[in-house]
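And now, chain A:
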Amino acid sequence: MSEALEITGLRKSYGPVEVLRGVDLHARAGEIHALLGENGAGKSTLIKVLSGVTGAGAGTVTLGGRRLTLGRPTASTAAGVRTVFQELSTIPQLTVAENLLYGAEPLTPWGLVSGRRLRAQARELLARYGLARIDVTRPLGELALGDRQLLEVVKALREQPKVLVLDEATSALSSEDSAWVLEQGRRAADNGAVVLLITHRLAEMRAHAERLTVLRGGESVLSGATADFTDDELIVGMLGRRLEVLYPQRSGAPGDALLEASGLAVGDRIGPLDLTVRRGEVLGIGGLQGQGQRELLMALGGACGSRGSVRLSGSPYAASSPKAALAAGVALVPEDRQREGLFLQQQVRDNITIASLRALTRPGGLLDAGKAEAAAREQAVQVGVATDRLGTVVSALSGGNQQKVVLGKALLARPSVLLLHDCTRGVDVGTKADIFALIAELADRGVAVVFYSSDLSELVHVCDRVAVMAEGRIVGEVAADALTEQAILRLAVGVTPTRTEVAA
Partner candidate 1 sequence: MSRLRGHVSVSTASAFGLCAVLFLIATIHSSGFASGGNVRQLLVFSAFIGFAALGQTVVVLSGGLDLSVPWLMAFGGIQLSHWAGDGMPGGVAIALVVLAGAAIGLVNGVGVAWLRLPPIIMTLAMGGLVQAYLLSLGVLNTGGSGVPHAAEAAASDRIGPIPVVALVWLVVAIGIGIVLARSAAGRRVYAVGANDEVARLSGIDVGRVRLAAYALSGASAAFAGVILAGYVGSTYLDIGAPYLFASIAAVIVGGASIMGGRGTYWGTVAGALTLTVLSAMLPLFHLSDAGLKVVYGVVILAGVWLSQSGGALVARLRQRSSSPTPASPEVKSVEP
Partner candidate 2 sequence: GSSDDNSSSSSSAGDSGSSTSASSSGGESKSGGGPYKIVLSNNYMGNEWRPQMVNVARFVADRMSDKVDLDVRISDATPAAQIQSLQSVIRQRPDAIMIDAASQTALNPVLEQACKQGILVFSFDQVVSADCAYKRPQDYEAQATDAVNWLGTQLRGRGKILMDTGLAGIPLSETYVRVWRQVLADRYPGIEVVGTFESQYAPGPELQGVSAQLARNPQIDGILSGAYIASDIKALEQAGRPMVPMTGLDFNGGQKQCEARRLKCFFIGAPAFVSGMAIERIVRVLDGGEQPRDEIYWDTNYVSAAGDIDFGATQRVEPLKDGENYYADGSDSLVTPITYGDWDITAEDVLAK
């Protein structure tokens, strides 16, 4: 059987930096082909070339034997390439229906978009994928991030794609939604499409991809059937080194209570809820998506108004603003790195230091440039951003590395409470391991960490204890000794808590 997608010798430079250095990739129709690699390896760039949004310096792409004209989105679209991009590409101001059928709107005889048929088709499309619960007339921006990601997938599937690219389409999703996305991928493959799956979750990849290609530094270093490689081999392929452990061993026991919230409520849908985090403890926040986890973290970080009382080291803590929170030693890594975390057009060093300016200022009010540089450098090393990229504009970093910059910014503020909202989203295994090690180290130094992740296994392995939320309330806790994915899920979906726990 001839290979449906053949990429040979693909090269691509951004200015002087060569990002793809001769990538080869061969994928068959009907298979899910995983594309692996550490952050910045060039996966997304490869995808952008494939989908025509950027051109390439050299190399060819053939699809079903036909050579693809590079650098023209229309050409790729016509050839049947559909991409779910790593950074969301749906348009918040347009409605769900308008987004789903963007570029293929049903027209009336007058050449206008027929609103009625547009909505009907959108509903039909959603119904086909079991998402009829989503109201097609809502502006997309009002939906939760997860739903938006799902719609992104639906949109890509709109017209039977020949190549479906899922660029970290699952990284922001709960396991349930991830499963849904991957199932759609499988269906597309069964219909004869090539599905390119980019993910940093090896288990996910193993469960779904038949074959894989590993990129490192813009070159393809491994390719073949998934079953032929062990995880270790893949990791060495990706990172160029062994990974001793992914989840670190925790040593110290949690200390006394550091952050205590009681009757905390946000708006009229979230709370009231009580929560205690101890020094040196990693408290996980679990639950299905959109159950108020975001609001909880935002409220604790001073980023949105809340009621109720919070105490920090025993004294009252008014999280009236992120500034107040940071001053009190509470730092937040927000959910949406592009909209909440980063100044995309500023340099890495400026992004890292922005939340800690006070500490970097000389008495006269001027910044201590040397100190700032050193701090940024130290932080970059700690989170794993190459120090020679300190002068790079953040938008030119790969998604995972952008995430590390946000983390670096929060850590430089030297928090005693660290609120992490999905901080490993889109981060490669190597760096993930580093981040987990970092969390463990911080906790061992007495920092209280509140950790929310859409990845259940991370919750299980990283946290000392997980509080599970549903409908804006904390519905139960899973203690360290009973911490399993099932335990969290059961609470999340409302199966009676404690007894089941004990039985398990």
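Keep in mind how these were chosen: all candidates are chains of the complex that A comes from, given by their letters.
Basically, a contact is a pair of C-beta atoms (placed from the backbone, for glycine too) under 8 Å apart; a residue touches a chain by one contact, two chains touch by 3 or more; residues count from 1.
Predicted model, so just to flag it, every value in this text is computed and none were measured.
**Q** Check each candidate in turn (1 or 2) and state which touches chain A within the complex.
**A** Result: candidate 1 touches chain A.
**Q** Which stretch or stretches of chain A touch candidate 1 in the complex?
**A** 13, 15-19, 21, 38-40, 217-218, 236, 239-242, 301, 303, 321-323, 325-327, 332, 334, 339-347, 349-350, 353-355, 357-358, 360-361, 365-367, 369, 381, 384-389, 391-392, 397-398, 401, 409, 413, 430-431
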